[in-house]
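Only one protein chain is missing from this complex, and each of the others stays in its spot.
Labels run A and B following the written order; every chain starts at residue 1.
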Amino acid sequence: MTTLTGRALADAVHAQALTTVPATGALKLSWLLLAFPLFGAVVLLVGGRRTNRWGHLLGVAMPVAAFVYGAIAYFTLLGDTNREQDRHLYTYILVGRFQANVNLLIDPLSICFILLITGVGSLIIIYSVGYMAQDPNRRKFFGYMNLFVASMLLLVLADNYLVLYVGWEGVGLASYLLIGFWQDRNSAAVAAKKAFVVNRVGDAGLTLAIFLMFSAFGTVSFTGVFHQVPSGGNGVATALGFLLLLGACGKSAQVPLQSWLLDAMEGPTPVSALIHAATMVTAGVYLLVRSNPILAVTPDARLAIAVVGTVTLLFGGIIASAKDDIKKSLAGSTMSQIGYMFLGTGLGPEGYVFAIALLLAHGFYKAGLFLGSGSVIHGMNDEQDMRKYGGLYRFLPVTYVTFGLAYLAIIGIPPFSGFFVKDPIIEGDFTEHGAGGWVLGICALIGAGLTAFYMTRMMLMTWHGKRRWEAEAHPHESPPVMTWPMVILAIGSVGAGAFLIINDRLQNFLAPVVGVPPVSHGFVTTAGIVAFVLALAGVGLAWLMYGRIPVPAVAPQGNPLVVAARKDLYGDAFNESVLMRPGQWLTRLSVYFDNRGVDGLVNTTAALIGGTSGRWRRLQNGFVRSYALSMLAGAVILVALLLAVRL
Amino acid sequence: MTHVLAAGTNTDSIAVESVFWILAVAAVAAALAMILVPRAVHCALMLAVVMLCLATMYAMQGAPFLAFVQIIVYTGAVLMLFLFVLMLIGISSADSIVETIRGQRQAAGLAAIGLLILLILGIGHAALGPATLSKTAGGPGNLTGIATLIFTTYVFPFEVTGALLITAAVGAMVLAHRERATPRPTQRELAARRLASGHLAPDPSPGVYALHDSADRPALLPDGTTSEVSVSSVLSPRDPADERRFVPPEETLEITAESGEWEPSPSGKADS
Partner (left out) sequence: MSPVHYVALSVILFVIGAVGVLVRRNAIVVFMCIELMLNACNLAFVAFARMRGNLDGQVIAFFVMVVAAAEVVVGLAILMAVYRARRSASVDDANLLKY
């Protein structure tokens, strides 16, 4: 055996790492990760109103316990040479040669997500103790949140696509329940339905991918599929890539399945923070990064992922720039940032690490931004229109500082997180995918400028400038139960990027899962500098438009782009005309066909029989001579038959 | 003659052949006439002709017993029974020529022709051998042979047929029986009814006041006009205009309740 070096060594490590070993030591208890939040959810939801008094405490304790175990698991994994450990729980399906187990896979990628979900999740759930204090259904809220945490953990812990799909559906359900949490609001119910239905379209893609895996490889486990994909033929891998992309688009609100994310802001702010910023919408990125051996074989799918990401980051940025509702603007921002993550994923081995890094950092600062906005909404008496904010920095100081730190992180100012994690992706565009890569890279640069623009707009409209409040507004700082999580998240926003990227820490950590990128950049690159300059330009432009001149209380008409952006760039109109109307026509056609065609057939048959029998009964005319005639005719026929047989 | 006819072999004499053809033609003609003539009595007579022809043919084929049974039982008893019932039911009822059921005649003709062709075809193909001499030709004779067969081989059908005859007779009696709805009135009841009605003497029988004693004279209605239906349709009623109208007498004599004297009746009408 020759000694392997460099890339070959990395590939060998990667190939070897596709096999897993059974869990040992503390990792044998990894089922606790699922058990804690699931237990909380069951107790709170089944227990009902009896648990109202202490429900929130249980609801907080369970994710925190899961986080504690997650940390233990992380340090155990660090100390272990076998970085991919599989904890077998039970055999789910065993049919013929097909087997699907519920196994929990603890490996570097899943541990990142576990820490993110339980850590940021715990902080947000603690925050919601204060945010939902006045709500009579608070206990149910915590039940749903725990259900979500359990499902999301199942999603990232699964070691085969089928169990991943179970978690996938679980988070979809939790999202539906939480978006429509305030059931008395019609808009919330409609938004929840919309989210579920659009997600379903994406789920169809994931389902078909699982079917294809089963038919092509006979297995749906990660190790099984990843071992067979290189030999499976190009068509299968490309199809899988595109189908997985479709699934990821649905869950991560990428174009063309992006229309649900802005409406999902109908849910309470902690929901928006946890589900629609930090975790659920990143499940698509997880799926694609996990499936990197499949993507390694199909450059077409990777290009498609990169294109989708690029289109979405511009899409989200444009929408975010025109929205006056603070949460909707942040939702557009989320859409755009996840577009960056997809762009990173589409770059191949170069970009997986940075996509995950961006995902983790984004979890911190976007959650921080959402929690901050929740604090503002809470302080401004549930007012969400930024045109009615202004000059709040004196009144909500802690929120202002945390919000500001997160703001600096997101626009990519060094040394905050965004700078470290976003610029490598932009740099990677120019080196990958040839000429198309330049287009992607330029769009990403424009996106960076847009990000700075709309975030600065948000800052200026909310915290600075003249006070445009309603008469009865009394802005006040939030209680400590709400501010402490924001503080912790702010610390993360500040330091996460540097922590992950410097010394290639995350890269080395994730190497067994995603491989090693071929070429390593420093973290000060040309693209990075250009991006920084564009960000400053965006800040400046926003200050010109919103800082120097007073913000009008009523939104001005704006040019056609602004009008379009306010209407979500006609996403809903597009869906309606292309999908909903034809669907309705199809159903009407089916109903028509059923009524006229099928019923007509059945009724015609009945009428035919009735008519025929009506005719035939007239043979019984009561005349003996007619009957005698038929007897004679019958006798003639019989004789004829006899003769025919005998002659 | 019977022997000559009964000894029929393959080579029949000219006489036998010509007799057969004459009888055959007569039978077919009579049968056709039977189904075509409108009057029922004529049909019966034609049937009689057919039966007699057939009886002769039986005799020609060496079945003398059967021939006589045909004449005595079939023609003489069964056909006479037909005529008897005809007389009871409707000697005057003539079938109208118009066919009420659409297409019945055409269909019947078609089916009949079809059947004829098929059966003739069947016969033509069948291996019908020549006539063989009867085994009992010189032996016990036709009647003894039949009797032997009836009481040995066919004794069971014979017994069953006997039961059938009894059943038929009983059935006929049952069908002809009329159940009285009310008990039969006794003579005393009849007399009491007659007294109560005031109509003591029986009415004059039909024709008492008739001037003519002829079946083709129509009867008189109470008002003196003639009744057309009283003449059988097989007869043509004599024109009543030829005759004097019957003029009832000026008065009739009647016993009234009070006087006990014969007095003229106020109506001046004849008792009907």
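As a working rule, contacts are C-beta pairs under 8 Å (C-beta built on N, C-alpha and C of every residue); 3 or more make two chains touch, one makes a residue touch a chain.
Bear in mind the structure is a predicted one, so any value in this text is a computation, not a measurement.
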item	value
Visible chains in contact with the missing one	A, B
Residues from chain A at the interface with the omitted partner, ascending	617-618, 620-625, 628-629, 632
For chain B, the residues touching the chain missing from this view	8, 10, 12, 16-17, 20, 24, 27-28, 31-32, 34-35, 40, 43-44, 47, 50-51, 54, 57-58, 60-63, 65-66, 69-70, 73-74, 77-79, 81-82, 85-86, 88-90, 93, 95-96, 99-101, 104-105, 107-109, 111-112, 115-116, 119-120, 123, 128-136, 142, 145-146, 149-150, 153-154, 157-158, 161, 164-165, 167-169, 171-172, 175-176
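Here is the rule we go by: only the chains that are shown with their structure count from here on.
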item	value
Touch list for chain B against partner chain A, complex	101, 104, 107-108, 111-112, 114-115, 118-119, 121-122, 125
Of all residues in chain A, those that touch chain B in their complex	621, 623, 625-626, 629, 632-633, 635-636, 639-640, 642-643, 646-647
